[in-house]
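For reference, the structure discussed in these notes is given below.
Heads up, one of the protein chains got dropped from this complex, but the rest are sitting where they should.
Take a look at chain A:
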Amino acid sequence: MLVTMKTPIIRVKDVHKSYGRGPNRFDALKGVTFDINEGESIAIIGKSGSGKSTLMHVLALLDAPTSGSLELEGVETSTLHGKSLNQARNKTFGFVFQQFFLTANSSVLENVMLPMKIAGVKRSERKQRALAALEQLEMADKAGNKAVNLSGGQKQRSVIARALVNNPRIIFADEPTGNLDTATGAVVEDILFNLNREHGITLIVVTHDEELAARCDRRLYIRDGLLVNDTTEVAA
């Protein structure tokens, strides 16, 4: 394989994750190993309770693995703490969740500006960049609306605008179309794959939807905390 010559953006080696202790201990991940290269689109696919979200949380540095190693752009992530950890989260990742997680009574613009506010970007630049992101998602006219008044599709577009406003290297999407009807879901999928193709943003989609998974370059099948199948499709 040619791509293996380059440092993968994420390298997972024998990662375990368990919850609880003693007799209540539950192993959600039982040793998973794989690489993700920059610019890939990956589907993590499996039944409910198989460990998909747990794996995504580990990859997004929201949760530390119980054992094993996780490298982000060649850096062992267990060495990251405090400020450097927060900076890695802020600069590298964008999130799209099934439940949107928009602040209901704030405007769409405020919601989209949040990651930049956390990053400490100046107010004027925040606004300009947030409007540009909303423009890109054809949501510019809704910038002043309260998030609570949007339709599902509009909410998910706002979430995507928020995810990409800080120019992330990786976008994590946990069941991004789970709360949308088929037509709207398809549009959101198109937007995500477009970002992946045109802007080279690595896309990691967590789903149990085979059709969505089929659109990805690679699918990681997970069952009971173990990787059962890793397919690399040669894209047409």
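The rule we apply is simple: a contact is a pair of C-beta atoms (placed from the backbone, for glycine too) under 8 Å apart; a residue touches a chain by one contact, two chains touch by 3 or more; residues count from 1.
Keep in mind that, in the parts below, contacts and distances are computed from a predicted model.
Participant: Can you tell which of "Aspartyl/glutamyl-tRNA(Asn/Gln) amidotransferase subunit B", "SufD family Fe-S cluster assembly protein", "Xanthine dehydrogenase family protein subunit M" or "Putative ABC transport system permease protein" UniProt lists for the chain that's not drawn?
Facilitator: Answer from the UniProt record of the missing subunit chain: "Putative ABC transport system permease protein".
Participant: Any idea which of A:7, A:33, A:105 or A:167 touches the chain not displayed?
Facilitator: A:105
Participant: Where the complex has a chain not shown, which of A:119, A:140, A:186 or A:226 is the residue touching it?
Facilitator: Hidden-chain contact among the options goes to A:119.
Participant: Hey, which of A:62, A:75, A:132 or A:214 is the one touching the hidden chain?
Facilitator: Only one of A:62, A:75, A:132 or A:214 touches the chain omitted from view, namely A:62.
Participant: Kindly note down the residues of chain A that lie in touch with the hidden chain.
Facilitator: Interface with the chain not displayed, on the chain A side: 48, 53, 57, 60, 62-63, 82-83, 85-91, 93, 95, 97-99, 101, 103, 105, 114-115, 117-120, 123.
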